Structures are given as structure tokens and as C-alpha cells.
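Excluded from the complex is one protein chain; the other protein chains are retained at their positions.
Chains: A and B, in written order; residue numbering restarts at 1 for each.
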Amino acid sequence: MKAAIEFRKVWYWYEDSIPALRDVNFAVEEGDWVAIVGQNGSGKTTLAKHCNGLLKPKRGRVLIYGEDTNERRVEELARTVGYVFQNPDHQIFCPTTLEEVSFGLRNLGFSREEIEGRAWEALRAFGLEGYASKPPAILGYGLRRKVAVAAVYAMRPRIMILDEPDLGLDWGATKRLLENLNRLHEEGHTIVLITHNMKIAAGFSQKVLVLHDGEVLTYGPTRGVFKEIELLEEAALSPPQITRLSRRMIPCGMRGDSLTVEEFCEEYSRLVVRAKRASSLPR
Amino acid sequence: MIRTMDLSFDLYLERRSWLHSLDPRVKLLFVALSLSTLLLFNSLPVMACFLLAFHLILLSARIPWSRIGWIWSKMWPLTLLIFFLWPLFYPQGERVLLEFWRIRVTSAGLIQGLAMALRVNALAFAFFVLLLSTDQAKLVRGLVKLGLPFEWGLTLAIALRYLPLLYGAYTAVSEAQRARGWMVAKGSLYVRLKSYVPVLVALIITALRMMDNLSMALAARGFQPGAKRTYFRELKLGNADKVCLFALIVLFSALLTARFRCSFGA
Partner (left out) sequence: MDDIVVVEELHFAYPPLMSGEEPVPVLKGINLRVRRGECLAIMGPTGAGKTTLCLALNGIVPHLTGGTFEGSVTVAGMNTRNHGPGEMSRIVGIVFQNPESQLFNMTVEDEVAFGPEGLGLPRNELRERVDWALRAVGIEHLRRRSPLQLSGGQKQRVALASILAIRPQVLVLDEPTAELDPLGRDEFFAALRELRAEAETTVIMVEQDGERVAEFADRVVVLVDGKVKLEGTPKELFSQVELVQEMGLDIPQVSELAHKLNQQWGTNFTFLTEEEALCKLSQLLEG
């Protein structure tokens, strides 16, 4: 089974010749949900842009389903790799939301019926049917972001890359967006999410890749990565509050790797029962 | 975060030199005088002298040869063009070098061609003397001190400040659209231009939002057009400035006198 995305000894530098990516090696299997975390300037966006051919490695190779990105144009790769940019306003230009969501499909050469079908499906998936005939540019920020994601989703790429999709969204809207993505993920799409919101990384992704100064500090299942505190500190990141709390309670018997509030609650409750302290809980 | 490239269109080269510390108003006067004088003279030796003088000024201001070479690399196509075209339209003179069809190329014509080409270069170098040694903020401040209304100076400064941001937005928008399968269409100029609509419209909308934010930021800073302002950066004419001013006035008056009284360099 070919990996969906594979980076082999990738190096990249911009004109100022400070390397933005140093010897990056990793693979994302089909159907994975990977979070790429790191500070601004760590190379997250540079790495993501290599996945759809916007940037070609100066050294090394990037393979999408076994094909070298060097041999493909961005517009061709758009069929397989969907990229949702950080700023939805960089994409939105159509007079109606329906047209906006259909834009990518038209570029890829689908038939009229297919375009309509997929566009409406995308609008429905993100709750945007009511806005189909409105100009997306005048919608509120949260809606514009949804339109941008829907527009890429409509192209049904096997791999979806999202660059900080939670930026500027309130937590409720972020959760709804992530739940939509979860559905996609369950349907078999590969998801790569760039974020520095550790709650999202902890709560939704299976694997986490930590970038610092262009280097991959670590890459592996979420739980394991969040245990490596010194590594995270090196990358100037810190795990979510609940993980930090559970770590500090290791002396009390907690495992120290809770990723969500639910996990912590379960584990803690079991400990309370075991210690037979249930009766001394303050009511 | 958009990676901001430093395309600030700022030619300023930071150095410690007499030229850099001169008041921008003096340098602006220098440019104005050079421009008018260069247009009044016609002879080759005069142009060459001006050009040489400007080079010396730049070198004494510690501007490296590489930078001067860069200027020449941008100017040489125009220079050559003028040098070749001018003689074709200047058939005066006795010594004919070439004659075919209706065209006469004389040695006088060639010399004039060179003079005109050098004049264009000298004009450019006059500006570079100003721009290489003055940062944008000081330049705008100088203009305002000379009488440009503050709002105009602010507009100019903001425009200079936002050009790289707009360019960055253009790059970001193109990338975003390409990632959706957009390509520049092949075909006639009209077809190609029309295919830029997705990029242009998104760019314009982004720019409008930026400007909207900017106007609120200005309001939040208490900016009121026409209100009395004081200035953090003061410009005072120091001794060096006064000396240069004096020298400039004397030199250019002498040149003008030579030109009109003695027909020097006509």
C-alpha cells in the first residue's frame, strides 16, 4: 500500500538561504489524521505547501501516492490534494456561494451535472444551503471560512490539508468544523491539519508531527508525542491543560497521558473508587 | 502567517557617511537643481562630468561598486537604445560615417547620441544619490517639511509601506487559486487577462479589507486630518547641511551663468 504522502530527505530554503526545512522524512498513510504542530516560523506552512506541489523540494523528494511532485503541476495535484489556506479571503471571489463552491470543480473539468451535484452536497455538508445565492464576500468571517473549506471539500480530494482552520473561529464553530472533518475522515479521506491549538491536536488527530526550526522533532501517535514534554518545550509548545494536569498528578497514581477531559474523568474516577475515597468526596 | 518578503521597494542602503547624514531637504534640492541643469546642457563633456561627479559622491558615501553596477545593469538597455537611435535623427555635421537609404550617420551625431544617453544616466544617478542615502521615512519627512501637506506625506508613506504587503497578498491569492486547479488560460491576450479574474477579484477584496482595517487603525490612533501635530523626528539644518546648501547654490549658479553668458556646453 503506497503511502498517501511521503517525504524523503527533503530540504528547502527560500532566497535568504536559511533552510526552512531540514532533512524532513516521514510518511502519512491513507486514512490517517495527522496534526502538524509548531511555532510560526517552524516550517509548518512550508511543509504543507510541498504536499500539493506549490513548493518543490530543493533536495529530496515528495511523493503523493508514489508520484513525485516534481513531475506534476499544482493544478494537476489539486485533484488529489485539497489545500485550505489560512485566510479564506485569499480564495473567495465569486458572486454567489454556489459558484464559489463550484469553482474548483469547473477547473477540474467535471460535467455540469456532476458539478451541481457535488457543489450542493458540499453546501449541505457544512450547513451552507441557505447562503447559496448570497455573495460569500459579505458573509461573516466564520461563514467565509466554512465556504472556503466547502469549496475544497467539493473537489473530493483524497487528501485534505487545512492550514490553521480554527484561526479566528469561536470554539463552537471550530468544533462543528472538526466534526465535519471527522465525517470525511471516517469516509476514508486523509486529513493533515496544521495547528498550534493543542486541544485540537489532542482531541482529534491520531498522529502528531512536531516541527521546530525546520526539523521534525518527533512524529507518532498523539498520546506518545504528548508525553514527550521536553521535546514539546523545545518546540515552545505545551500540551493542553488537561494533559498538563494529569502529568502533575502522576505522583497520585494517574498515568499522565489524558488527552481529553473525558479520559481524565474516567481515569480519576477509577482511582477514587480503588482508593475507596468515594465517601469522602465533598457533596 | 504569510512569509513577508522584504520587497519594500526601498533602495536605501544603511551606511554612516556624510551623504547619509545630510538633511533630506538638501538632497532634494540637489536633485531638483541637477535635473534642471542637466536639461539645459547638451555637450558630451558636461554630461560625462556630471556622471563622474555623481559616481564620486556615491563612492564617498560608501556605496559599494556592486550597487553602482546594479544600477548600470538596469540602465544599459535604455542607454544603448538612445545611443543607437539618436544619431539616426541627428544628421547634422560634416563627417559622414554611414549613409544608406535616407539615413545619415555623422560623427557629430554619434557624439550627440552618447551625450543624450549619458544625460539620461546622469538624471537617474541624481535620483539614486537621494534614494540610496535617505530612508523612506526621512524622505517623506523632508517633503512635509518643505511644504507637502502632512496628509499627502502620510499617504505616500503608507503606500510605500503597503506595497510589499499587497505583493504578498497577490502571491498568496495566486497560490490559493492554483490549489483549486486554477491556471492562466492559454490563448489571446484577452483570454489570458480574463482568466486572471479569480486572482484579481480576490486580491481586490483582500486589499479593500486591509484598507478598511487601516482606516480604523488610523482612527484608533486619534488621527485627525488638519489637526496640529508635533513631530518626533526633527529635521534641523546642521553645519554640514548649510555648507552643502551654499556649495550647491554657488556651483549651480556658476554653471547656469556659464551656460547662458558664455554658451558653455550648449
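By definition in this document, a residue touches a chain if its C-beta (ideal position, glycine included) is under 8 Å from a C-beta of that chain, and two chains touch if they have at least 3 such contacts.
No experiment lies behind these values; they were computed from the predicted model shown.
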Seminar exercise, completed: Contact with the hidden chain, among A:12, A:33, A:85 or A:264, goes to A:264
Problem set entry | Contact partner of the left-out chain, one of B:15, B:145 or B:161 | B:161
For this session: Would you mind spotting which of A:41, A:60 or A:220 touches the chain that isn't drawn?
Result: A:41
For this session: Sort through B:127, B:170, B:196 or B:223 and give me the one touching the missing partner chain.
Result: B:223
For this session: In the full complex, which bits of subunit B touch the chain not displayed? Write them out.
Result: 1, 4, 6, 8, 135-137, 157-158, 161-162, 164-165, 209-210, 213-224, 227-234
Exercise. What residues on subunit A make contact with the chain left out of this view?
Worked result: 39-41, 138, 140-142, 167-173, 175, 196, 199, 236-238, 240-242, 244-245, 248-249, 251-253, 261-262, 264-265, 268-269, 271-272, 275, 277-278, 280-283
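We take it that only the chains that are shown with their structure count from here on.
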Problem set entry | Interchain centroid distance [CA atoms averaged], subunit A/subunit B, Å | 46
For this session: Going by the contact rule at the top, pick out the subunit A residues touching subunit B in the complex.
Result: 14-15, 40-41, 45, 49, 52, 54, 74-75, 78-79, 82-83, 85-87, 89-93, 103-104, 107-108, 137, 151-152, 155
Seminar exercise, completed: subunit A partner, complex, touching residues on subunit B are 1-3, 5, 169, 172-173, 175-183, 197-199, 201-202, 205-206, 209
